[in-house]
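Quick one: the structure is below, questions incoming.
Yeah, one chain of the complex is gone here, protein chain that is, but the others are all in their spots.
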Amino acid sequence: MKNWIQAFSVIDFISVGILLAAVAMNALRRIESCVRAYTLNSWLLSLLIGIVAFMIGETHLYIAAAVTLLSKGIAIPVFLRRIVRQMKITHDVEPYISNALSLTISGILVAVVYASLKEGIFVAGFSKNVLQISVAVILIGLFIMITRRKAVIQVIGLLFMENGLFLAGFSLTFGMPTIIELGILFDMLMGVIILGMFIIQIRRAFASADLDKLTVLKG
Amino acid sequence: MEYFQFLIILMLSPLIQGIIRKLKANMQGRIGPGIFQPYYDLIRLLKKDMVISGVTSWIFKATPYIVFASTAAASMIVPVITTKSPFDVMGDVIALIYIFALGRFFMALSGLDAGTAFGGEGSSREMTVAILVEPMMMLSIFTAAISAGSTNIARIAGSGLLFSPSHILALSAFMIAIIAETGRIPVDNPDTHLELTMIHEGMLLEYSGKYLALMEWAHYMKQMLLFTIAVDIFFPAGISNGTESLALASSFGIYIVKILFMAGLMALVESTRAKIRFFQLPSILGGAFVLALLSLLTYIMMSK
Amino acid sequence: MIAILLIPVITAIICYALKNHKLISYMSLIGVIILAVFSIPIITSSVSSPIISLNSILYMDALSGYIMALVILLSLASGGYSIGYIEHELKIGLIDITGVRRYYALFHLFIFTMLLVVVTNNLTVMWIAIEATTIVSALLIGLGFTKRPMAIEAAWKYIILCTVGITFALLGIFITYYASTAVLGTGGVLNWTTLKAIAGRLNPATMKLAFIFVLLGYGTKAGLAPVHNWLPDAHSEAPSPISALLSGILLNTAFYGIIRFVSIVEPSTGSNFTGNLLILFGLVSMGISSIFILVQENYKRLLAYSSIEHMGIISLGIGIGGVVGIYGALLHILNHAISKPLMFFSSGRIQAHYGSTKIENITGVLSSMPLLGTLTFIGVLSLAGTPPFNIFLSEFTILKAGVDKGLWVAVGLFLLFAVIVFYGMLSGFGKMLFGAGNAEYDNQKIIKAHYTGSDIFSYTIMVVMAVCIISLGLTVPDFIDGTIRECINVLGVR
Partner (left out) sequence: MEIESYLHIGFLFFFSGAMFSLLPGQKTKTYIYILSSIGAAGFAVFGLYLLFTEPRNMFSLPISSVFDFSFCGDGISGFFILVISILAFAVSVYSIGYTRDLDNKGLMGFLFNIFILSMYAVVLSGNIITFLISWETMSIISYFLVTFDRDEKSAKAGLVYAVMTHIGTAFLIVLFMILYRYTGDMGFSGIKGLSSQIPEDMKSLVFIFSIIGFGTKAGIIPFHTWLPRAHPAAPSNISSLMSGVMIKTGIYGFIRISMDIMGPGPEWWGIAIIVIGAVSSILGVMYALMEHDLKRLLAYHSVENIGIILLGIGASMVFRSSGMLALSSLALIAGLYHTLNHAVFKGLLFLGAGSVMHATHTKNMEDMGGLIKSMPYTGLFFLVGSVSICALPPFNGFVSEWLTYQSLLLGFKSTSITSKIISPLGGAALALTGALAAACFVKAFGISFLGMPRSCHAENVKESSLSMIIGMGILALLCLLFGVFPGIVLTIIQPVSFMLTGSHGMAYKGIFIGISETLSTLSPAAILITMIVMSISTLIFILTVGRKKRIIYGDSWDCGIPWLTPRMQYSAAAFTKPVRMIFKRIYLPTRELKVSYLVKPFFVKSIEYSGEITPFFEKYIYDPVTGFIHKLAGKVKILQSGSLHLYLAYILITLILLLIFGT
């Protein structure tokens, strides 16, 4: 029992770390650091899954932790770095709004999440904080996507959202069948790869990976 | 006798025209032609050849008959000396106005038929005047019809109305309508052929000979008919309700007096007024419309 | 059932392997025909009683059967139409043989993903399938097919927005799972059948949260405003047969997800919550799309906005609920799935003929191409909700349901938006259809060149669709009526 309680606070601690890594995105100016923040985020995520696996002793969660580490912690960062290198562009993030404002809004988002996910929602288990944090991470990921000009950062924002989603998934459903988890992972991986392909296409077609150019279709 | 009361209008209408002319001349200090002059005119015209424009169609030739026949038919509906008119089932005062309209319609068409500017001008002005006159005339008749509870002229005449404020208003409107309808000063000048002023004459410009005679005669008849309607509706006192010859005779006498009074009134108006500009017509005809409207409103208010 | 899933995959592989474009196209056609033949018994049996197979991962009831029938019918139509379309693209050099191979392979994969959506029992598998449809169709729009930058832009926006949106849907599914754990004790479930059974006992507050996420997520995919923004871009830039599929069924499969979810959420939260949200989304969709339709200058985008409008109507129908409301919504899904593809097919023809998607560049279609013009006109009137065409019937059914519930505001707004849409559609397409044929385009040779064998085939398909539009406007056949009734039973609506 003691282990359990201890572990609880550990889980909270790690999830707070995940949130911080997401919030940090608001302040980062270079693409490489963003990729690094994402890597950190993914590692923390797989660590968390591993701890949960240890707690309930489910084998398939170990597998999930390993797969997460491999795909999100290693494969995707590598893939992203390659794209960034291929692009041969300025490595600035080029946000639309100032860092301070960005941070403030992120804070508001977190507050909104905490305010709206009220007590009545939680029916069982230990995951109250984790759910709130994961939703917050998702929203911050989305917010990053909204406020950053570069296509690559959009993908990173999306990946943050997915990490948030996974966090939510594991905190809410740690009994989910492995095959489905793998399916989701595979799907997302495919998504990222295809997005990467598109980034290169965009670069080729518009001579820029700047999303400001992508406003031909309107009205 | 009652079957032939329309013949009074048919035969006497040129005389009334002659009397008006004579009175007018006297009032203006002229001697003027004799009161039978219109008869002579008609006879003269009937004897003449006709010159017809080659541009015209059958409408032009049919119009005199239609105009004359419609006016004659209208005169059959109107009770002249007795309200026991055998023909009044044919129609009522509304029908009467529309029979007039039929004649006017064809007259206006014939004005356009020859393809001259004068004819068109005459038709255009005639129809414009009709637009202004007809609602006003209708409204003033409505007042009488409503108070008599019928649109049948004989019944209105037979109801023996008393004068009331609304009737006086309606009568004034109706008098103005008659002036406009018969083409008299200040609306139209019957004695001129000056293109800037003529309305009625413009349409008849291409007619000659027998056709002109028919048109003129129909015009005289219409004038007398309108007088008759006015006296029937607004001061029917004295008109016979039966068919005994004595009553008819007295009724005829009273009728002649009334008609002569109307003729005198016309002559007076014509002598004392000047012809007004065509585009000032709406102001007097519109004024008459207001009079008719007021008569209706006062009637409704007072009967309440 | 597994055969049905396998056939498109196999066809896709074969198509990719072949090298001759004629061969590929006929192979593809044969593939969809076989698929159709195989599916008939399964669909009919699923309508009468639900089928469960493969360890209860696959599950089909009347609703799945209904949507699957639409998927397959449209695949047939679109597959047939593709032949002529691709031939034309090949001729004018917009595509090469590699592109053709890719196109057909992806086409069948696309069908596969959509079939997967409807046959699965598991909410997460359904989610995966829906996400897969996004990826495959984004490739169909943007990669290796047309070489225009606009298509890439559209595909990029499409994939980003839909992925973001659908992420929320997955979150909603997790929350549902979470709610079910509380009811079932230990492990939760994601099987639709199980969830339906325990739906009444799920925690309302949790389910509300879940529904919000799912509605937003699948709503993005289904093109509900204000999260519809990918739709006009993707629909207008995709090849016409793909636009037809996107609009005709892809949106519906996403909506299928919402409908399934509603039937789970409703018993616990009460129908007001889901209903009001759906009505709200429906009306906002109709409103926004109607305004955009009014000022649209590009006819393919106009059609895309019309899809948003119709999704709004379906949403409204589901939201109003009750037997009549759901009936109307399901009937509307069918009707829209016939009319909109017809319009995309015919606009593909117009685009091929005039080489423009701008309304102002096109005039006198009825004079220069009477048959195409007439078909387009029927489609326009149908989409504008005019009797005696099919869509009026379902719209009126939804209206009736709204009145039954006394939702006067919704009914009034519905009619207002419908009138604006009518005006917009008619003024847009009226300019194209009527007027004298442009002499430049009226070249008889061009017209003649269009009636090759595959063109006649495409026209046949379009005529059949037009006939369906008219006949469905006059009467709903018993088997369709019965199927929809069965769907309503399955959803447990009284």
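Labels for the chains are A, B and C, by order of writing; each one numbers its residues from 1.
One rule holds for everything that comes next: contacts are C-beta pairs under 8 Å (C-beta built on N, C-alpha and C of every residue); 3 or more make two chains touch, one makes a residue touch a chain.
Just so it is clear, the structure is predicted and the values come from calculations on it, not from any experiment.
**Student:** Using the whole complex, pick out the displayed chains that touch the missing one.
**Tutor:** Spelled out, the missing chain touches these shown chains: A, B, C.
**Student:** Just to verify: which one of B:T128, B:S164 or B:S271 makes contact with the chain not shown?
**Tutor:** Only one of B:T128, B:S164 or B:S271 touches the chain omitted from view, namely B:T128.
**Student:** Among C:I160, C:A329 or C:M343, which residue is in touch with the absent chain?
**Tutor:** From the options C:I160, C:A329 or C:M343, the contact with the absent chain belongs to C:I160.
**Student:** In the complete assembly, which of B:Q37, B:T116, B:N241 or B:S271 touches the absent chain?
**Tutor:** That would be B:T116, which touches the missing chain.
**Student:** Since one chain isn't shown, list which residues of chain B touch it in the complete complex.
**Tutor:** Within chain B, the residues touching the omitted chain are 46-55, 57-59, 64-66, 68-70, 72-73, 76, 87-92, 94-95, 97-99, 101-102, 104-105, 108-109, 111-121, 123-125, 127-128, 130-135, 137-139, 142, 145-146, 149-152, 155, 205-206, 210, 214, 278-279, 282, 292-293, 296-297, 300, 304.
**Student:** In the whole complex, what residues of chain A lie against the chain that is missing from view?
**Tutor:** Residues of chain A in touch with the missing chain: 96, 109, 112-113, 115-118, 121, 139, 142-143, 145-147, 149, 154, 211-212, 214-219.
**Student:** Would you write out the residues of chain C that touch the absent chain, in ascending order?
**Tutor:** 156-157, 160-161, 164-165, 168, 205, 208-209, 212-213, 215-216, 220, 226-227, 229-230, 232, 273, 277, 288, 291-292, 294-295, 324, 327-328, 331, 364, 366-367, 377, 381, 386-388, 392-393, 396-397, 399-400, 403-404, 406, 411-412, 415-416, 418-420, 422-423, 426-427, 430-431, 434-437, 473-476, 481, 485
Here is the rule we use: only the chains that are shown with their structure count from here on.
**Student:** How are the chains arranged in terms of who touches whom: line, ring, star, complete or other?
**Tutor:** Contact pattern: none of line, ring, star or complete.
**Student:** Quick check for the class: compute each chain's Cα centroid; which one is farthest from the centroid of chain C?
**Tutor:** Between chain C and the rest, the longest centre separation is with B.
**Student:** Averaged over CA atoms, how far is the centre of chain B from the centre of chain C? Could you give it in whole Å?
**Tutor:** 77
**Student:** Which whole number of Å gives the spacing of the CA centres of chain A and chain C?
**Tutor:** Averaging C-alpha atoms per chain gives centres 31 Å apart.
**Student:** Using the touch definition from the top, which residues of chain A touch two or more other chains?
**Tutor:** Not one residue in chain A touches at least two other chains.
**Student:** For chain B, what residues touch not just one other chain but two or more?
**Tutor:** none
**Student:** What part of chain C is in contact with chain A in the complex they form?
**Tutor:** 122, 124-125, 127-128, 131-132, 134-135, 138-139, 142-143, 149-150, 152-157, 159-160, 163-164, 167-168, 170-171, 174-175, 177-179, 181-182, 186-188, 190, 203, 205-206, 209, 232-233, 236-237, 292, 295-298, 301
**Student:** Under the stated contact criterion, what part of chain A meets chain C in this complex?
**Tutor:** Residues 117-118, 120-125, 127, 134-135, 138, 142, 145, 151, 154, 158, 161-162, 165, 168-169, 172-173, 175-176, 180, 183-184, 187, 190-191, 194-195, 197-198, 201-202, 205-206, 214, 216-217, 219.
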